[in-house]
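Of the protein chains in this complex, all but one are displayed in their positions.
Order of writing sets the chain letters: A and B. Residues in each chain are counted from 1.
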Amino acid sequence: MSEAASVPAEVGGARANPSLGVLTAEGCIQCNKCTFNCPVHRVDVLFSPRKVILQSYLGGADAVSERDLWACLTCGECQAACPTQVPYPAFIRAQRERLRDEMVRAAPCKHGGLKDVLAQIMAKPGLRQDRRQWIGDGLRVADSGEVIYFTGCMPYLDGVFSYCDSAEIGRAAIRLMNAAGIVPVVANAERCCGHDALWNGKRETFETLARANAEWIRGSGAKRLVTTCAECYSMLKHEYPKAIGPWEGIEVLHMSELIAELVKDGRLTLSKPVDLTVTYQDPCRLGRHSKEYDAPRAVLAAIPGVTFVEMDRVREASMCCGVGAYSNCDAQTKFLQQDRLEEAASKADHLVTACPHCRIHFSCYLDGKPVDALPALKIVDLTVLAAKALG
Amino acid sequence: MTFEPRIATFCCNWCGYSAADQAGATKLPYPTGVRIVRLMCTGMMDPFYVLRAFERGFDGVMVIGCHPGSCHYKSGNLQAKEQLGRLAGVLRALGLGEERVLMDAASAPEGARFAMLANDFVERVRQLGPSPLREAAP
Partner (left out) sequence: MTDPPKRKVGVFICHCGGNIADVVDVNRLREYAAQQGDVEVATDFRFMCSNEGKTRLQREVKERGLNGAVVACCTPKLYEDMFRETAGDAGMNPYLLEIANVREQCSFVHRQEPEKATEKAMSLVKAQVEKVRNLRPLEVKTAPIHPGVAVVGGGIAGIHAAILLADLGHKVTLIEKSPTIGGNMARFDKTFPTLDCAMCTLSPKMDEAYNHPNIALMTYAEVRAAVRTPGKFTLTVEKKPRYVTDACIGCDRCTERCPISTAKSPIQADSEWDLGIAKRKAIYRPFSSALPPIWTIDADHCFYFQRNKACRVCASVCPTHAIDFTMQPERVSVEVGAVVLATGYQLFDAAQIPQYGMRKYPDVYDGLQVERMLASNGPTRGKVVRKDGTPPKSVAIIHCVGSRDRNYKEYCSKVCCMYSLKFAHLIHERTGARVYNFYIDLRVGGKGYEEFYQRLAAEGIRFVRGKVEEVTDRAKAPEEEGKLVVVAEDTLVGSVLRVPVDMVVLSPAMVPSAIDDLLASLHVDKTPDGFVKEYHPKISPTETAVKGVYVAGCAQAPKDITETIAQAGAAAMSAAVFLGSGEMSLNPLVAEVDPALCRACDRCTEVCEFDAVRVDPDGLVAVIDETACEGCGKCTVVCPTGAISVRQFKKSQIVAAIDALAPGAVP
């Protein structure tokens, strides 16, 4: 695999230097601000984004160690802090893609590799899913309509992760939409959004999934695409247009944006008090990656009885839940999760998440043995919380 | 030409695998599509292997271990049952269906039972047809 020949000109902002034949992050001035802001560096002093950029500049992609390649959370704290806005997460993504062949053996998908193989299966042309079994009685969904509820891996999450109930997020979303007079489309043709495939360097799988999803979404005639998952949101909103062309006439929304809009327009009334003290975790994919910080806060403000206390590291400075694309979890991750959960527990006894994966990762940590004492903390999804306020 | 199912068969070293050997020793035939992977215990059975098998184009998956209460490692087969049980919803949602996965038991001397389980399961999968995920010709 010759480096110069296979180096793409631009991958998500990480530009190539053709004369050197290496893919590096142009603009890096080696100031180390990224490292000082990097959560992984805080628990593993040998991990440094600046060092990785330098190594790849000097020695090519192969100079990046496997650990450095996979320990990165792709959370984007480095990029947010970087004075020249070096897109480090995209750079890492590009490196993972380049080393794809070796990575197929080394690419670590945690939790037994289940999420990874599920995505691979959903990329198969012959697949005929039955994706509505989690919906339950009393909830109305349609085969066609204006609003598509994109569920992503929802039908499969509870089969893989026993730490929390992910399907309840979906049921809450449909309840809220029904209450606002919306009967969303939940389609069997839906595939995994391809988030993990893209972030773990499996571009071919990502593109197959994206094409398959785009085909049925565009053919459905729907106008709006709503999702409760921050990862699906970042894919649908930002990456799909890059990969397979813009959505024409289709708006992509995160559930928090939809709820905020419906409440503002008076189409949804959250009247039943939910007496809880909560704090909020900005998911990396909704927050830093998509710059959506306000809609979830508007939703929390609209729920009667909720006392909302912000953590210290919020919005652009929010700290990642510890795991990105299910590939980095290792011996250091538990310290990151302890740190963030201690912070949350110091503000409230409920931590609200707007991404099912943040919820899964935090719940997984709490299900095992914490590394240190931790006050009682419950993880609750934003959509589920909002649905509790329905009269 | 009738379709020849390809079955990924996970056998525990002490019971299932030995039962398959016993079927061989007594020359009891079963279809060639049955492909055996040796594990030490069905407790080693990760649901990932089931999904990987389907992703690779197998039409069915069989897990043959010790009878309940007889696991060589006390409770490995119970864990396997539990883990595979969690896959049921996943298999249904994927449109593969739970019928394409079988977990059963055959102790070391039960060569005839192994052959019977293999023959019956292949037939069952034959009726279900090729896996919708298959890319290679059956």
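The definition used in the following text is that contacts are C-beta pairs under 8 Å (C-beta built on N, C-alpha and C of every residue); 3 or more make two chains touch, one makes a residue touch a chain.
These figures come from a predicted structure and were not determined experimentally.
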item: Among B:Arg6, B:Lys81 or B:Arg100, residue touching the chain not depicted; value: B:Arg6
item: Residue, one of B:Pro68, B:Gly85, B:Pro109 or B:Gly129, that touches the chain absent here; value: B:Pro109
item: Footprint left on chain A by the chain that the document does not show; value: 65-67, 105, 108, 110-113, 329-331, 333-334, 364-365, 367-369, 371
item: Missing-partner contacts on chain B, residue numbers; value: 6, 8, 14, 17-18, 20-25, 27-30, 32, 35-41, 43-49, 52-53, 56-58, 70, 72-76, 79, 83, 107-112, 115, 134-138
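Rule of thumb we're sticking to: only the chains that are shown with their structure count from here on.
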item: Interfacial residue positions of chain A with respect to chain B in the complex; value: 112-114, 117-118, 120-121, 124, 126-131, 133, 155-156, 158-160, 162
item: Chain B residues within the chain A interface of the complex; value: 46-48, 51-52, 54-55, 86-90, 92-95, 131-135
